[in-house]
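What follows is a short report on a single structure.
Of the protein chains in this complex, all but one are displayed in their positions.
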Amino acid sequence: MMNSSPRRRPPYLAEIVTAVALIAAPFVLPYLGSAPNTVNRILVWGLFGIGFDLLFGYTGLLSFGQSALYGTGGMVAAYLLTRAGFPHVITALVIGTVAAAVVGWLVGLVALRRTGIYFAMITVAIAEVFYFVEFNPLADWTGGENGLPGVPTPTIDLGFTKLSFTTGWSLYPFLAFCYFIGIVIALRIVRSPVGAVLRAIRENPLRATAVGHNIHAYKLSAFVIAAAYAGLAGGLLGVLQAFMPPEAFTFDTSGQLVMQTVIGGRGTLFGPLVGAGVWLFLQDFLQNSMHLGAAWKLVLGLIFVILVCFLRDGIVGGLRDLWRWMRRSRTVAEAPQEAAPVEAVPPPGPTAKALRARRAASTSTTSGPILQATGLTKRYGGVVANSGIDFSVERGEIRGIIGPNGAGKSTFFKMLTCEVPPTSGKIMFGGRDITGLGVTDVCQLGLTKSYQVNQLFNRLTVGENVTIAALAALRGKFRLDLLRNIAKVPGLEDQVENTLARVGLTARREVPVSQLAYGEKRRLEIGLALASSPDLLLLDEPLAGMSPRERVETVKLLKSVAAGRTMIVIDHDMDAIFELAQRITVLQEGRVLVEGTPEEIRANAKVQEAYLGGVHIEGHA
Amino acid sequence: MEDRNKKVAGGRRDFIRAGLGLAGGIALPGLSSHAWAADQAPIGTWPAGVKGNSVFIGIAVPRTGTYAVQGEDELKGWQLAVEHLNSGHPLIKQISPKSKKGGVLGKEVKIGVADSAAKPNNAVQAEQGFITQNHAMLMTGSTSSAVAVALNKLAQREKVLYVTGISGSNDTTGKDCVRYGFRQCFYGQTAAAAIGPVIVKAYGKNKKAAYLTPDYTYGHTVTKSCQDYLATAGWTTVTNQVAPLGAPDYSSYLLNVANSGADVLINVNWGHDAVLSTQQAQRFGILDKMKLVIPYQIPFLAPEVGNNLTAGVYAATDFWWTLQDQYPLAKMFVQEFEKKFGYKPEWGANNAYMSFALWAEAVENAGTFYPPDVIKSFEAGRKIQSTVGEVYFRKEDHQLVRPVFIVQGKKQSEMKGKEDFWTVLETVPGLPLMQKPDAFGCNLGDYT
Partner (left out) sequence: MISWSNFLSQLINGLALGALLALISSGLTIIYGTLGVLNLAHGAMFMIGGYAGFAAYQATGSFLVAVVAGSLAVMVLGIVMERVIIRHFYSRPHEDQILVTFGLGIVFVEAIRRIFGSESRLVPAPASMSGIVDLGFMMYPTYRLVLVGIVAVALLALYIVLYRTRLGMIVRAGIEDPVMVDSLGINVYRVFMVVFGIGAMAAGFSGIINAPVVSLTPEVGEAILVQTFVVVVIGGVGSFPGAVLGGLIAGEIVSITSMFNPGYAYVMLFAAMTLVLMIRPRGLFGAIGRE
């Protein structure tokens, strides 16, 4: 995990343990009755699974189509080595990997246009299509049903000696080395900013986009990386078996990969290796020792279903949770009832200032209203949510928006943040026309929103949540810094600490979101919008669901946050709005009813009528 | 900031560790070959596989899937052969006169069986296991030629002998032939050349043929061989419907056939595919319009599809139990098989039995299990007595030169017993049917 834990875990622990285990295996495993071929196969599946785990376990994309890339990489390498007479095994493997990555990129362009279930369905179709194509039209290159037999094993000429890897334990060091490289790279990716963004996409793609990340580009990158791993594994399969089978392309292969990863543990990188070990071991054990014959797959299927139901993170995940639970008994972490009161709020840190300065340097105008919407209209079929709204906010202003239910406030906000395109009208932000831009771009320009219903990254910690938001501001909407350690992003730590302090969550940094009190979650919600140091901050009902004491604290917080920037707040808590806002806009039935200072609004008869049909407004709503 | 920043070098250290581990792994036994005092270096599983008092044969056979029924029949043939080898049965002695009781060269024969489901991948995995775990001295198994080709290549890479099970593709001793592989049974070229004249005589020249071809090496080469031969008699191909192995529904293909205007339907499909496609062809009225020809006969086709559909149909086959009237060894084989298993053997079982017997003969004659010597023994071209008369291996492509039999399905009324499905019409000598040794691009590899 991206760890800024106060507890020092030895660096590169995972790499060291892996290296030791891989070296020890050929000495230990034979005593456990493992055949070298089985161990070699487990390594190949494990490598295949690393890429898949990055795609599914870390990014949340369940693909049943990995077999297409596995087969592609394997066939390209095998073809070069058999029919084309290419002499160098390792170079052929590399070419196969690159080919798979390219194909993965093309497939990803098509498949990633949809999400969730549709994405899964597309990947199933892709697996079937690739199998068919390699079997039929491309049979001259792939050998069709025969596959490509005669794949040689690698030899490395070091000048002073020749390393020849043949079969069984002799091939093991080569495969183990490939696996080790694969794991090292994957661990670096996971610890990089890209890894953090991938996890954010898994947890809450909506928010990941909204805090300024180009999630499509990240997803495509994950897809290509998974394809590369699959392609290398496919090539190694051909070498291992002296034969590249057409079965590599079948849907069954993809299915087996999915099952192994889930059994072993998704989101752990080592899960697929463990899962492959369990699968191959049980296949052998159940067939031979228990004489169950073909029923071994039934047993594995049952194990899979049980694990999906009860042990969601598989074997490795379960062990990891067990380990954490045992260690955690030292520190007591109870979800508090209410959020702790906000202490003195610190000023913006150096990174925050730098971000805002950078943005100011690139805006065209610094005078005039920071936000100006003209004629903003939104129609959903026959329903008009907003109609002809003219709206403008000066720099440094705190504007409130109120209105009865159904007035179209949330829709209006969605148009301002460009989550939803207006049917007609124009929006100018900082002198720039942002109509029709996406929410990611707008966030990068300095306009963010905190949501009415919490949109947090639920299984991550508070600190990780803020980090993700800050990363977008510091690195732009897409950067493929796969191998950089996240701790090395300049300004990140400062920005995260500062943001947490401003929303009073410093003490709760290591706590997972699911354990926060509701008020704390709302504060984190604001923190996420704040982490990119926006020039214009929109808040959609920040006080929703809070206790009276929490409200008071939050209003204090909002006032301090408003310093030096512009804020627009929607809420139903009249007292709070009147206290916070300098000007208030009232919406009714999709239109602006009236605008004015809090005193003017309070006394306005039309407003009273809009809310309660003529009764004088008093107290809170 | 993190302390981990100071330990960047740690990553590099790990790479070096891994590299040392690699070097250490190379020192593992099993990778380097120790020089032996004897004049023959170890090769493949020799001499490890013959150190004890038994010798192991790895069998990968389909026990599930489209060819499962044929696979079970083959397996019984192998099992009977092993029993006879170990007990020194007279039938074995007729085929391999040097064989004695107690197995081969005094070592008891043991087998291991794995389910290939007719998939090359499964077969290769299983045989690799047999090689590394059991030091198999011989591999066998295929019902699909795709498996045969894959195991051919594995045999050549691992330097372990392989005798095919059923394999009808020309490629097995054609472009995919290997020094370490041998085939006993008949194949596309010989089947087409044998049955061609028979159906031309029966149905005439210049006829239109429709083909149902399974989409893999066996299907394509058998169809091609048939087309090539029949073209010399003026036959044309009006359609060639290529279906994947295991297709559940042939209706689309059969409709194309029905509308093709063909006179004869040549069904190259095999196993369960043959059963299904033939039954469905009948339901689409095709068999009323066209004559059915089976160029490569399928064991158990007649009972499975119903002998009303096979009545009058010409087929080429490797063996049929009524040959017991023609060859004394066939009679012995059929009797022994029926005694042990309760039904008359199909040609897969015969093929399996013969391939083991021929291997035993080659080993006994070589006097050793050392693979290159056994190969040379096979290639010596000795004439051997078999269940189908005198046979010998052709050294250029490791194909056994043996006859092909033309059979015709019997009508229900003609059957004299419940297994009496076919009449053997012709015994066609093998050599004239075979292609020139280099015609299919066979390039046997090295001995070592």
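By written order: A and B. Residues from 1 in each chain.
In this text, a residue touches a chain if its C-beta (ideal position, glycine included) is under 8 Å from a C-beta of that chain, and two chains touch if they have at least 3 such contacts.
Not measured: the values here are computed from a predicted model.
Visitor: Could you tell me which of A:29, A:102, A:124 or A:217 touches the chain that is not displayed?
Guide: Considering the complete complex, A:124 is the one touching the chain left out.
Visitor: With respect to the chain omitted from the figure, which of A:56, A:243 or A:611 is a touching residue?
Guide: Answering carefully, the residue with contact to the hidden chain is A:56.
Visitor: Of the residues B:197, B:244 or B:445, which one touches the chain left out of the display?
Guide: B:244
Visitor: Out of A:302, A:322 or A:603, which touches the unshown chain?
Guide: If we include the chain that is not displayed, A:302 is the one touching it.
Visitor: In the complete complex, which positions of subunit B touch the hidden chain?
Guide: So the residues of subunit B touching the unseen chain are 64-65, 68-69, 215, 239, 241-244, 246, 248-249, 251-253, 255-256, 258-260, 272, 276, 280, 283-286, 288.
Visitor: Take the complete complex as the reference. Which residues in subunit A touch the chain that isn't displayed?
Guide: Residues 56, 60, 62, 110, 113-118, 120-122, 124-125, 128-129, 132-133, 136, 251, 255, 258-259, 262, 294-295, 297-298, 301-302, 304-305, 308-309, 312 of subunit A touch the chain that is not shown.
Note that only the chains that are shown with their structure count from here on.
Visitor: Considering only the defined contacts, which subunit B positions touch subunit A in the complex?
Guide: Listed in rising order, the residues are 1-5, 7, 10-11, 14, 17-18, 21-22, 24-26, 28, 30-31, 64, 115, 119-121, 124-125, 128-129, 132-133, 144-146, 149-150, 152-154, 156-158, 171, 176, 215-217, 244-245.
Visitor: If we count contacts the way the header does, which residues on subunit A are in touch with subunit B in the complex?
Guide: Residues in contact with subunit B: 4, 8, 11-12, 15-16, 19, 22-23, 26, 35-38, 41, 135-136, 144-147, 149-150, 152, 163-170, 172-173, 176-177, 180, 184, 241-243, 245-248, 294, 485, 487-488, 493.
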